[in-house]
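Every protein chain of the complex appears in place save one, which is left out.
And then chain A:
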Amino acid sequence: MGLGLYQFPKEEKEFMQRLFFIVIAGILMSGCASEKKKQELERVSNIAYTTITDSIYSSMPGKITALNGRVYWHDVTEADNFIHVVDASSGKEVYSFGNMGDGPNDFAMPIPSVSTEGFYLSDLQKGIEHLYVFGEDGACHVDRGSLEKNSEVTRMLHVGKSTIIALTPGAENLFKVSCNGTTQAGGKFPLSEKVGNAFYLYQGNMDYNANRNRLVYSSMSFPYLATYSLDGCKLSLDKELPEKIDYTVQDGNLVTAKDSKRGAMELALTKNHIVTLDRDVVVEGEKPKGASPRDPSTLPHSLFIYDYELNLTHILNMQFPILRICGDSQGDVVYAIVLSPEYKLIQINISSINDSRNAK
């Protein structure tokens, strides 16, 4: 009598072999998926940058936008020629335009934006819009037009020739899209509460990547990021990245908890990345209580880099305060106005962050 092993029938043996391979394949696949999720957030403290110009003479540089190798920056404290155009390769200012005032071509509340058509200055209080286009001769041509007045709009984007996306934080819907003579309202408010201070609460930044057909919105009052796709006049929510917010509703107004985290201060889109300007408390510490609301010590030093699936992949910790950012959607370049020690315009090529990740 031997200690014989039980001999499984042939069919059972084959079944168990197949089951074994399926289980192993399943383990391997789930391991790969979780490996992708577990890709660690990378902090980069030594990314190279180029100074384009340190001739940013303003006590308050406003919004910056970039188009075709030129950076447009808005001097919000200047009444005459408040838009400055800098050639990014030479660093020279090539043009300035835009006057504040009561004249028919003067602005009261200018909203700058760019599209493939050129640089727009829109004013929904006065109902005017100017399109500035640089010709091949380097001359700047101005096309003056009109707009329907609307005091609900805080941001505007032009998509191509005939589509305008407006951010209307206090209206019934978050966005208003006008195209080909029709208008459609849409978008999802970050919070479901209907509150009296929505006009302030849901203000944020937005930008559009035409190559990916993605509108990106980020709230400034609390952390929230969302992407939308545009189909004609209709915006469809693609992804959102909410964070838990501590708030109460008092007298019909939503009030966030004191010291609760604010949203990103600025937003920029590049070809492959969404970039936000925010404080990295791990490296910078908590936001100090400044001597005034415009105390430079309260400015953040970090750029948060996301992919278009809203995965946070990198944080660039810069050595100086950053005030404004914008992106070049044709490449992976971010332009920024920083305080080091005076205001200067710099350029950061963020495509190298992918190289360092791939090299590992």
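Odds and ends about this structure:
What we mean here is this: a residue touches a chain if its C-beta (ideal position, glycine included) is under 8 Å from a C-beta of that chain, and two chains touch if they have at least 3 such contacts; residues count from 1.
To be clear about the criterion, contacts and distances are computed from a predicted model.
In the listed set "NVEALA protein", "Carbon-monoxide dehydrogenase small subunit", "Integral membrane protein" or "Amino acid ABC transporter ATP-binding protein (PAAT family)", the entry agreeing with the UniProt name of the missing subunit chain is "NVEALA protein".
Of the listed residues A:Val44, A:Leu299 or A:Ile350, the one in contact with the hidden chain in the full complex is A:Leu299.
Within the set A:Ile52, A:Leu174, A:Ile245 or A:Met265, the residue that contacts the chain not displayed is A:Met265.
Among the residues A:Phe119, A:Phe134, A:Phe304 or A:Tyr343, only A:Tyr343 touches the chain that is left out of the figure. Although one chain is not displayed, its contacts with chain A can still be listed: residues 57-60, 62-63, 76, 109, 125, 151, 154, 197, 199-200, 203, 205, 220, 265-266, 291-296, 298-299, 323, 339, 341-343.
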